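One chain of protein is taken out of this complex; the other chains stay put.
For chain A:
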Amino acid sequence: MAKKLGKKARKFAKKNLQSVLKRRRKLKSTFKRRAPPRRVGQGDGSQEDEKMKAEQNIEENAEAVSLGGSASVDYLENLFGGDDEDLDEDVSESDGYLSEDPDCPYISESERENDSSEESGQKDLTRKNKEIVLELVEQKKKLDSLIEKEPDFSSFLEKCRHDMEISRREELYSDEEDDTSFPDGVGDTDNKVLTSPTIDVWCWLVKEEPNGPALRNLLSGFQFACRYGIDSDEVMAGRIQSREVFSKILMFLLCEADGIFRRMLGISDSLSKVNLLKVKNKPEWKTASPLIKSYLRSSLYLLNQVTDNQILNFVLSQLRASVVFFSAFPSIARRLIKISVHLWATGDQSLSSSSFLIIHDIASQSPSDYVDMCLTKTYKSFIASSKFVDDTNLKHIDFLVNSLVELYSLEIEKSYERALTSLQQLASILRQAYKTKKKEELRKIHNWQYINCLKLWVKFITCNFRDNDFQQLIVCLIQVITAVAHLFHGPRYLPLRLKCVQMLNELSLSCGVFIPIASLLFDSLDYRELSSMNEASGIRMNFPSLLKVPKQLLKSQEFQTECILSVVELLSAHFGQWSYHISFPELATIPLILLKRFYAKTSIEGLRRPVKRLIDQVEQNRDFIQRKRDEVSFSPNDQQSVESFLQFEKSGSNASFTQYYASILQSSRARNTVGLK
């Protein structure tokens, strides 16, 4: 395989890079000498050597950059003197290796870059580096003078260093995981620095001929780039000297790799999990799989390494295309899930959504054990990250809920069991709280994790109710929610209660069951008018991000207004749902009486107006239904007729109450966005 790659590379080289070939011939003999002992799984030893070599290399470069190369030679020799012979021998087997253009002036180039592109943010670090270098020079001079004075000292020093080096190395590599070792054949390394033209050529080659050896090299370069800065693997780091190369490699591979692999394997863009098995049996798979593995693994390194949201976002969105390949490598897939779940839970909006897409694709395109893993991991990190809710992360929580629902909707049967288990857990917490009424037990419920968990299941049911029979789940969920609402009464906990009512409304709407919520809201209508109305405190209350009202705001006018507006909103949602039901007049009877009483008692115009509007609308609708009802002749026990009652009117959405509810919703949304600002 390597030979094949090599041939093609040679062809290209003959054509394009005559000077390179010359140099290569010179080196070839040494390569071969070193090659035989290097086998699969011996990564450790070679890495060690590579590391040494790289260190020296970089040292050389750096010294050249900063000191002009003169003062440091002695020192370097002192440091790595023993390894000198190894340097040339330590090259890996790679027939198709393309060495860099020797004419390219690296050192000066990188220096120039350094100076020209210094930005304010990085100036600090660069300046510090310079300071350190200055000190280094000074210290070195001192050392040199010492050595000059006492020549024996240098050998003593040498010995000490050697000892320390050995002990350090042992420490470093004794616990290194196998996992990080290179995949077979791809980890070919050299001490040659990659240059921008080289990369261009490689890219061109790869595009021309995907099966060529250039891809291999590019991937190894990609690997260096991705691992750049991760650990002390200086070899890889040393091979990339310019940021242009760095970005070029990354961009090219991230954008093109998936397409290249697909072309290599001869598969179309859409590949399902069933097809993957077929692909695995293809002969091409053998060639491609190490390359794919390397690519995927490297990209994960990159994901771990990078902190910038845009880069992460870009990487994720490019990786998404190759999700199907991940399932071929379980350990990598697990890591991908881990990383993306983390990013999903903690990232910003776009990053979170691209991570979600990855998770979703893994869950939907891969074997089902990945689904389990995705569900567990996402659920856990959702719970962990929903501990605190405020104005800023409300949207994010909503997003998390939605994406979890997406994932759980993939395999309803599994999710159903999970939902039931989770609900039973919630119910048992609640039971305990009802039994003891202890503060700490109550606190377990009166927190965002509990509420968000409820929210999740409500959403799950509302999204999947149409296709499934969730009867048991629904009853259990409704019981838990109503119990929570009843457990915390009193005006302080009103926001929590309103949330419960809202969830009940959602459930009721999507499942078509009747849930009496009116009594949960009556309390708010009973609140006496504040005797000494506090002046507007200026603090706007945002109910969505509250569970409990701060004590000092309990008597504020804002709170009361918010209360009434929320009650109006929730009641109108409740009425809106049943506005065409034949028993709407009865449903509205008691709430109407109480609303009217409230209206008569309040003197605050800001509260009177919305209440009055609701009363008018409800009465209007009630009269409408009553009129229609008088025309029919069936009785309540004639369920079919009851169901068909006013179905025609219902389908046309221009009824006044529907419009009214829409306007209420709109104004409440406007209120909340104002509150956020």
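Following the convention adopted for this analysis, contacts are C-beta pairs under 8 Å (C-beta built on N, C-alpha and C of every residue); 3 or more make two chains touch, one makes a residue touch a chain; residues count from 1.
Throughout what follows, contacts and distances are computed from a predicted model.
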Identity of the absent chain, which is to be given by its UniProt protein name, from "Nucleolar complex protein 3 homolog isoform X1", "Squalene synthase", "Ras-related protein Rab-1D" or "Pyruvate dehydrogenase E1 component subunit beta": "Nucleolar complex protein 3 homolog isoform X1"
Of A:Val279, A:Ile397, A:Leu570 or A:Leu587, the one touching the omitted chain in the full complex: A:Leu587
Contact partner of the left-out chain, one of A:Leu125, A:Ile166 or A:Ala662: A:Leu125
Residue touching the undisplayed chain, where the options are A:Asn468, A:Asn542, A:Thr561 or A:Ser667: A:Asn468
From A:Leu157, A:Leu442 or A:Leu665, residue that would touch the chain that is not displayed: A:Leu157
Hidden partner interface residues of chain A, rising order: 58-59, 62, 75, 79, 117, 119, 122, 125-126, 128-129, 132-133, 135-136, 139-140, 142-143, 146, 150, 152-153, 156-157, 160-161, 228-229, 237, 240, 243-244, 246-247, 250-251, 255, 306, 308, 310-311, 313-314, 317, 350, 353-354, 357, 364, 401-403, 405-406, 409-410, 412-413, 416-417, 420, 423-424, 427, 430-431, 434-435, 459, 463-464, 466-470, 472, 474-476, 478-480, 482-483, 486-487, 489-490, 507-508, 511-516, 518-520, 522-523, 526, 528-529, 578, 581-583, 585-587, 589-591, 593-594, 601, 629-630, 632-637, 639, 642
